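With one protein chain held back, the other chains of the complex are shown just where they sit.
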Amino acid sequence: MVGQPLDAAWAIAWLKLSAAVVAENRLRLIELDRSIGDGDHGENMDRGFAAIVAKLAEETPATPGAAFKLAAMTLMSKVGGAAGPLYGTAFLRAATAVGESATLDPAALAGALAAARDGVVARGKAELGDKTMVDAWSPAVDAAASAAAAGADGAAVLDAAAEAAEAGAVATDPLTARKGRASYLGERSAGHRDPGAASSALILRAAARAAAGEAA
Amino acid sequence: MVGQPLDAAWAIAWLKLSAAVVAENRLRLIELDRSIGDGDHGENMDRGFAAIVAKLAEETPATPGAAFKLAAMTLMSKVGGAAGPLYGTAFLRAATAVGESATLDPAALAGALAAARDGVVARGKAELGDKTMVDAWSPAVDAAASAAAAGADGAAVLDAAAEAAEAGAVATDPLTARKGRASYLGERSAGHRDPGAASSALILRAAARAAAGEAA
Amino acid sequence: MKKLINDPRAVVDESVEGFGLAHADLVTVSMDPMFITRKDAPAPGKVGLISGGGSGHEPLHAGYVGLGMLTAAVPGAVFTSPTPDQIIPATIAANSGAGVVHIVKNYTGDVLNFETAAEMAQAEGVEVRTVLVNDDVAVEDSLYTAGRRGVGGTVLVEKIAGAAAERGDDLDAVAAIGQRVNDNVRTMGVALSACTVPHAGVPSFELTEDEIEIGIGIHGEPGRHKIPMENADGITDRLLEPILADLKPSAGDKVLLFVNGMGGTPASELYIVYRRARQILEAAGLTVERSLVGNYITALEMQGCSVSVLRLDDEMTALWDAPVHTAALRWGV
Partner (left out) sequence: MKKLINDPRAVVDESVEGFGLAHADLVTVSMDPMFITRKDAPAPGKVGLISGGGSGHEPLHAGYVGLGMLTAAVPGAVFTSPTPDQIIPATIAANSGAGVVHIVKNYTGDVLNFETAAEMAQAEGVEVRTVLVNDDVAVEDSLYTAGRRGVGGTVLVEKIAGAAAERGDDLDAVAAIGQRVNDNVRTMGVALSACTVPHAGVPSFELTEDEIEIGIGIHGEPGRHKIPMENADGITDRLLEPILADLKPSAGDKVLLFVNGMGGTPASELYIVYRRARQILEAAGLTVERSLVGNYITALEMQGCSVSVLRLDDEMTALWDAPVHTAALRWGV
């Protein structure tokens, strides 16, 4: 698979594709959160990504790092709930990790994803298996690192990450939640997919699609 | 038809049969009142007549007038709503009309029913056709007077009254209410039977059954 | 029907018992016959103020017993007016010698039972005046019907007449100010869902997912007509229109705006209705001087609201602002 260079245009396309996919999946994410949470995850994410798209109509970030920072700030200030600060921190750490580079090579990309995941863990203190978005991000980070180490290009790295995130989200189904709102349900949380893991997989898939050249 | 003498035993049997028939029809009366009122008529009447039965377990009135007065006082203090004072007044006026007679002849009976009806009208100011209990009582009073004038005995007079009350209750169906709670519905009250007319028919039928010798 | 109750027939008893325990600093409860009086009733030299009616409208009326409002409240069975044997002793307990005002919502049952009680209390030497509340513009007012219902305006009559009694007005003056409030207030209500009377066990009327009842009262009785569901602004417009048409306020008039929840409506929705009602009143050139928003006269768990507009004069405003200390309304003390 030969993809786009992972430059500002890719980052912007990623954010816009994420907005579209989150909007499409708004009701599904609400439904997942309704089962084991409070039913707002789809609404929260949709509000946040729509705000990012609005911001992008006003300013055009010049680097991937600037795009991530714009996303971080917008999510932080528009989403609220648990997802707002967690996704906000993820994008902020990714922005810091990539600095001012104009394009990301596969190693830098893998590093940015790892920084994002570490940010989520630092804020939320969830471990793998706690049935949170970490269960999507962690396998994605590992898969991205392996692919980058094996010489894959950016698009392939993101494809591997998205696939692992999707599998990670599915794997939350049988788990009993130990963090976030679903933990209040105790064992009744088993048998449901974690909404944040589901949205994480959607967003990482959007990154891969942007890298594969899909326009927003 | 040869009936019982209309004495204290008859009056007591009437009240007890009324209590039984009101209890049986509690839900039906609630249902009628739910459609065009506030859904409590069956509950109110049941509470009142159950209290009469309880009172009758404590004391045994010696005359029909004493039985009517016991009923009046109990209904007045236990029923509330519109039905309480109206039925209370009806029985009170009947008690006054019959005085201390030990038994009622057909003319006295017809007079007692007329006094009861007049009491309801005096308190509630409803006219015939306003879709209230008056629409059961008025034809009953007329029928009783005719029967008594034609020489019928007490049981036959009450049978005529009950039949007329039943027809009168049915005849409230198409009417638009002008008094009581159903009047708030305006034309939407048409197509429903007035609950107070329905309970009046039940109670007058109980009087006839008691006169025909049925035990409570 | 799911309710936090034990026996449907014990609802009023147990609830009033709990109320008495929770507010023992304010009220004394007589269980049989049932009525609730101010702890310090009767206040020497002051006019007593009583109201009552069917239960299911809480906090009306027991929640308004206390300083600056009612002297006593008389709860009937759910949605059934109380009986004279409750109203008479309450009237006697509220009488300091200065007489007692009965505030009666205009329903046949309430009118008849209070009428009987007033007559008998007068026979026992208590001077009684009656203020009949009939503020509901949903109902046609006519000599040939039962007339308009008493709804939201009742709370305003009780507060303002209560303040007049508290400041020491005499019997006729307290009744007159109560009457003046009634004459200047209009109310209209809407239901999004019905309520379920405990002993009936089924909802008082049926509405589909996209119907609402306009012109409902407070007893779960159906309203004047069903209409398709609308948004809050559209519904509020429909409530204000007949109120203003009937009240006929002049530009520059000062009003009290009362948005009342029927029991099952979140406060946030009441404030959305308030917002729109206020826009309408201001567009009509009126000044909203005072406001009340919340569940003050309810129909069990009904979803919906009523809007009341009271044309104020300076005296009414001052009496509205006067201290009140009851379970459900309290300020200045």
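Letters A, B and C name the chains as they come in the text, with residue numbers starting at 1 for each one.
FYI, a contact is a pair of C-beta atoms (placed from the backbone, for glycine too) under 8 Å apart; a residue touches a chain by one contact, two chains touch by 3 or more.
Please read these numbers as outputs of a predicted model, since none were measured by experiment.
For the chain that does not appear, the touching partners among the shown chains are A, C. Between the chain not shown and the residues C:14, C:40 or C:141, the one that touches is C:14. In the complete complex, the residue from C:42, C:56, C:215 or C:249 that touches the missing chain is C:56. By the touch definition given at the top, chain A reaches the unshown chain through residues 30, 34, 36-40, 43-44, 47, 76-86, 123-124, 178-181, 183-186, 188. Although one chain is hidden here, its contacts on chain C can still be listed: residues 1-7, 11-12, 14-19, 21-23, 55-56, 58-59, 63, 192-193, 209-210, 212, 229, 231-233, 235, 263-275, 278, 288, 291, 293, 295, 298, 300-301, 303-305, 330-333.
To be clear about the criterion, only the chains that are shown with their structure count from here on.
Chain-to-chain contact here is organised irregularly, matching neither a line nor a ring nor a star, and falling short of all pairs touching. Rounded to whole angstrom units, the spacing between the C-alpha centres of chain B and chain C is 33.
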